[in-house]
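Yeah, one chain of the complex is gone here, protein chain that is, but the others are all in their spots.
So that you can tell them apart, the chains are marked A and B in the order they are listed, and the count of residues begins at 1 in each.
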Amino acid sequence: MSHTPKIVLFQCQYCLASSADQEWVENSLPENVKLVKVPCSGRISPLFIMNAFQKGADGVLVSGCMPEKCHYITSNLGARRQLDEFKKFLVFLGLEPARFEFLWMNIDERGVIQNELDAFTSNVKQLGPNKKFNTMKDEIIGQYHG
Amino acid sequence: MDDFSQVRKEAARILSEKIVDMVIGFKQGTIPLKSQPMFITSQEDTDKLILDGFCQNNLAVFLHDQPKDKRIGIICRACESRAVRALVIEHQVNRENLYLIGVPCMGILDWKKIQDAADGPVTNAQESGDQILLEIGDKKQVLIRNEFIVDSCRGCGHREPIDVDIQIGEISPIEMNADNLPQTWGESFKSKSADERFQLFTEETERCIRCYACREACPMCYCTECFVDHIAPRWSESMVTPGGTQAWHIIRAFHQTGRCVECGACERACPMDIKMVYLTDKLNDDMKKEYGFEVGENEEKQPPFATITLDDKNRFKY
Partner (left out) sequence: MMPKLIKKIEFDKTISKWFKSYDVIAPVSSKEGIHFKRIKDPKEIKLDGNQNSIYPPKNVFLPQSEVLFTVKNDNYEMPDQAPRKRIVFGMRPCDARAVWLLDTIFNKADDLDLYWGKRREKALIISVGCASMCSNGFCDTVGSGPFGKDGSDILITELDDAYFVDPLTSAGEALIKSLPEADDTQGKNAKLIQKGSVIKEHQAADLPRIREKLYEAFNTSIWKDVSESCLGCGVCTYLCPTCFCFDIVDEIDRSERVRNWDTCMFRVYSAEASGHNPRPTKAERTRQRIMHKFAYWVDNEAASGCTGCGRCISQCPVNLDIREMVQEITSLKIQ
């Protein structure tokens, strides 16, 4: 049986201009993708990413607007500074780079989210289930301090 | 430092001339290999001031609890002066109310390593040039100082106190002879594969007892409410399972990105000997590489994460 990766998609609510795409994200996302809608990618704290991996996500995809297209002018760039560094940090601690990706969308593009999500999912699928930072299965008994 | 009396004199002077209300420095600890932070309000006590390799704290941390308008003098090694500047940039202290007495630093010593290297329980320890003289009961033992300097002080690139009101003593270059010393934890960590790195990180964090000594000892951790103390939303479990400790170590370090002054007070405060300087070092290195930002280097420049600009638009590949 092949493994279906659990994906968390953090999506800026403004990044999909096409209502068809928006509709698709809201209603027809594959079952293994969990959607977290945020007002702007600038709202995404590294803690969100950390928690997603800890609670069993195999991959995290962040989607936001292109530079200069942000509804809040520069917030997506602020997010980018932090999250880009956070990715480097998690990779430094041993995470596979393909598990945490960014997707910056131009509002005139159509159907990009479907393709990118597919590509991301298949990349994560190749890596298999994520064991790093996944902490939901830990039992307390038998631990170092137990 | 050979002649510390000048520092004592200066501390006494600023107290007597009412330039400051309080001087923060170090005094002899109650047990060997340790020293205690000291808060002096009267001139007579300035005789107790000392500074040696066993002064492990960053004194700037004590500014968090003091009222902003209180006039305070601090005996400043380079790390303290950098921390003060970082706090000034983040509007946590008023520089006008501080009086910094800059002193040279010869690197902080790892008391645990010294105790392990000693032949028995140390009853007295003294520094002398490049040696550490230990007394173990009636016996004497001599150790080479360089071998016991903590990781964060090795290859320290910021030996000169910055922006001080008065500088006492000369900064002499440390003769580190780093070639003979074993690799630091951070260096060896970097050379490992991804899986090994994760393994090492896990081994370190699983010893964590969540006493938050690292947080409290850090001059740059001044939030009135820390993310780990939140009940709702719950960012990290409060248990000693990896779910709690890994999140704590990752996010604690990440909050220091471009803000950490690299003093290593966190690591020295840890009772469980957990390595953590390598985390903030990595983040600071990246900040330097990407944004050319270094803590304490500039009086005005905000840390990279506090500055958002449209100039970034071509920085990342989209």
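Remarks
The criterion applied here is as follows: contacts are C-beta pairs under 8 Å (C-beta built on N, C-alpha and C of every residue); 3 or more make two chains touch, one makes a residue touch a chain.
Given the structure is predicted, the values throughout are model-derived calculations rather than measurements.
Considering the whole complex, the residue from B:R210, B:K288 or B:K313 that touches the absent chain is B:R210. Of the listed residues B:R145, B:R268 or B:K282, the one in contact with the hidden chain in the full complex is B:R268. In the full complex, chain B touches the omitted chain through residues 29-32, 34-39, 56-57, 61-62, 65, 112, 121-123, 203, 207, 209-213, 215-217, 225, 229, 231, 234, 237-241, 268-269, 271-274.
Contact residues of chain A toward the unshown chain are 55, 136, 140-141, 143, 145-146.
As a working rule, only the chains that are shown with their structure count from here on.
In terms of their C-alpha centroids, the spacing between chain A and chain B amounts to 35 Å. Chain B contributes residues 194-199, 201, 206-207, 209, 227, 235-237, 239-243, 246-247, 250-251, 253-254, 257, 279, 282-283, 286-287, 290, 304-305, 308-310, 312-316, 318 to its touches with chain A in the complex. On the side of chain A, the complex with chain B involves touching residues 46-47, 50-51, 54, 66-68, 73-75, 77-78, 80-82, 84-86, 88-96, 102, 104, 132-133, 135-136, 138, 140, 143-145.
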